[in-house]
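Only one protein chain is missing; all other protein chains are in place.
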Amino acid sequence: MNGDVILAIDHLTMRFGGIVAVHDLSFAAERRKITALIGPNGAGKTTVFNCITGFYKPTGGTMRLTHDAGQVIALERLNDFRISQQARVARTFQNIRLFPGMTALENLMVAQHNALMRASGLTFLGLIGAPTWRAAESSAIERSIFWLRRIGLIERADDAAGNLPYGDQRRLEIARAMCTEPALLCLDEPAAGLNTRESAALSDLLLSIRSDGTSILLIEHDMSVVMEISDHVVVMDYGVKIAEGSPQTVRDDPKVIAAYLGADEQEAIAVMESGT
Amino acid sequence: MDYFAQQLINGLVLGSIYGLIAIGYTMVYGIVGMINFAHGDIFMIGGFMALISYLILVSFGLTAVPVILLIVLLISMAITALYGWTVERIAYRPLRHSFRLAPMLSAIGMSFVLSNYSQVAQGARVKPVPPIIPGGYRLAEHNGFVVQLSNIQIIVVLTTVVLLMIFTWLVARTRLGRDMRACEQDQTMAALLGVDVDRTISMTFLIGAALAAVAGMMYLLYYGLVDFYMGFVAGIKAFTAAVLGGIGSLPGAMLGGLAIGLIETMWSAYFSVEYKDVAAFSILIVVLIFMPTGLLGRPEIEKV
Partner (left out) sequence: MSAPTSAPTPASQPRIAFILKKAAMSAFVALVLFSLMIGIRTEAGPTGQLIYWTRFGDLATLVAATFGGSIVIELLRGWLGPSGAADFIPAPVQSAMAIAGQWIAPALLIFTLLVPVIFYDQRYILDLSILVLTYVMLGWGLNVVVGLAGLLDLGYVAFYAVGAYSYALLATNFGLSFWVCLPLAGLLASLWGVMLGFPVLRLRGDYLAIVTLAFGEIIRLVIINWQSLTGGPNGVSGIPRPTLFGIPLTPGDDGLAARLGIEFSPTHRIVFLFYLILALALITNWVTIRLRRLPIGRAWEALREDEVACRALGINTTTTKLTAFATGALFGGFAGAFFATRQGFISPESFTFNESALVLAIVVLGGMGSQLGVALAALAMIGGFELFRGLEQYRMLVFGIAMVLLMIWRPRGIIGHRSPTVYLKQAQAISSDLVKEGHG
């Protein structure tokens, strides 16, 4: 790890009653890089996400986010919505959580709520239609249009989000998260249910988001996406980290293979060495 | 001290009645996840069924009180159970897969239907009956204050205990009880395993209504009257009891009922009678805010 770290997770532990979902997890995500968190189902990856994004209060450990300007924010001490607001961490969900009864455009406008609330003078300036409010609203619409174009949904801006096809919904959720102008974007299985072509388009989108300067933390099962776009991979199983490194290193690690295949580690080494 | 003892007795008796109603709430919430707003009115209907059947039996010339009471109990349980079953079939089953607000609003509608139907059918005036089971025991006497335990009080508590025992056996040991517990956990899986979910849910409503009928009859015996709005207030208090005990937990419902009965009686005795309902409602609010899983309930973790 020689780069500039945006998110440092140290000894993160999450306990639910008697069950330890995450145990003593430590890893770091680099700025302007894509870090992937992988592992078999039930490994605790979404639990880690929920801790980072404030939906669970971790039982122990720290999660430090460092902004470009240098301020360090302790995520474990922030309430859920403040994590998006102050720490500027945005996320998407495993089961898409769009606002189905609102249009694609409205979904993106909701994402810019905080900026717009300030500009509307806590609503009062907005009620009287002050020019500063109108200007802020226009620029919010402009940003929404920008993202709709970028994900190829500009033609469907006025369609209800619930009516969009699955792949479009996934991309819309990402665009919505990006409209909050995050420093760190956390994606929970963005490629789930996408076919090869859609996965490729997703990879392109994420790479372009990265080159624009946003750091990405990603949970994913689709190995082609992980291998293609990740700069760094962390592997979990049964709540602990079992491997970490570049995509290639992790792919060849026998512990990782054993975890996914459910095989013995020795067996995995044997399989690898026999070349099959 | 004697005053306190008397209040204790009164509170436990009242609490038994609340507990019987609360069981219906907690069972229904456990199995279909809805608050049966009409349940309080089922309790009221139970009281009415007891009243009317008692009147008829007496007018036929029957005088043996235990026989009369037994027949009244069976009739009111049977008819009220059918009311509960019908309400579920008409107002809740069609909405089982609808959005969450629908069964609740339907239940509120049913509550209005039941209370106003009774009013229309029987006239709006309160119906009093003379004491059916007179007498009791003097437990203690000091300074002119007598601690009494009336026969009715004994009957109420005994009936409650017996029913509770039958009912616990039912849930723990019979096939129906097992089906109920399965449906509470996972309806789809239960159905796949051969449980008749519709019938199990119907039986749950039926049993809850039968118990509420018993509560109604006990109320009639204890207070000597039934009125149309007793369902509304008693319903909220019984629901409070169910929540206090831990929604979904049967012993919790009884425990909560006793607690609410005691609190209400003590509050009326030592603070103010006018605000006793406020006390009960406030408990509901406090419990739901600070202790939503109640005393014996299981905590829920929000899955994101």
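General remarks:
Read from first to last, the chains carry the letters A and B; within each, the first residue is number 1.
In the analysis below, contacts are C-beta pairs under 8 Å (C-beta built on N, C-alpha and C of every residue); 3 or more make two chains touch, one makes a residue touch a chain.
Everything numeric in this text was worked out from a predicted model, so none of it was measured.
In the complete assembly, the contact with the undisplayed chain comes from A:His113, out of A:Lys33, A:Arg64, A:His113 or A:Arg251. When you scan B:Gln7, B:Ser53 or B:Ser249 for touch with the missing chain, the hit is B:Ser53. Within the full complex, the residue among B:Leu82, B:Val146 or B:Met189 touching the omitted chain is B:Leu82.
Contact with the omitted chain, checked across A:Met14, A:Ile38 or A:Leu105, is made by A:Leu105.
Where subunit A meets the omitted chain, the residues involved are 53-55, 80-85, 90-91, 93, 97-103, 105-106, 109-111, 113-114, 116-117, 120, 123, 126-127, 141, 145, 157-160, 162-163, 176-177, 180. The chain not shown here touches subunit B at positions 34-35, 45, 48-49, 51-53, 55-56, 59, 75, 79, 82-83, 86, 90-91, 94-95, 98-106, 108-130, 232, 236, 239, 274-275, 277-278, 281-282, 284-285, 288-289, 292, 304.
One rule holds in what follows: only the chains that are shown with their structure count from here on.
Averaged Cα coordinates give subunit A a centre that lies 50 Å from the centre of subunit B.
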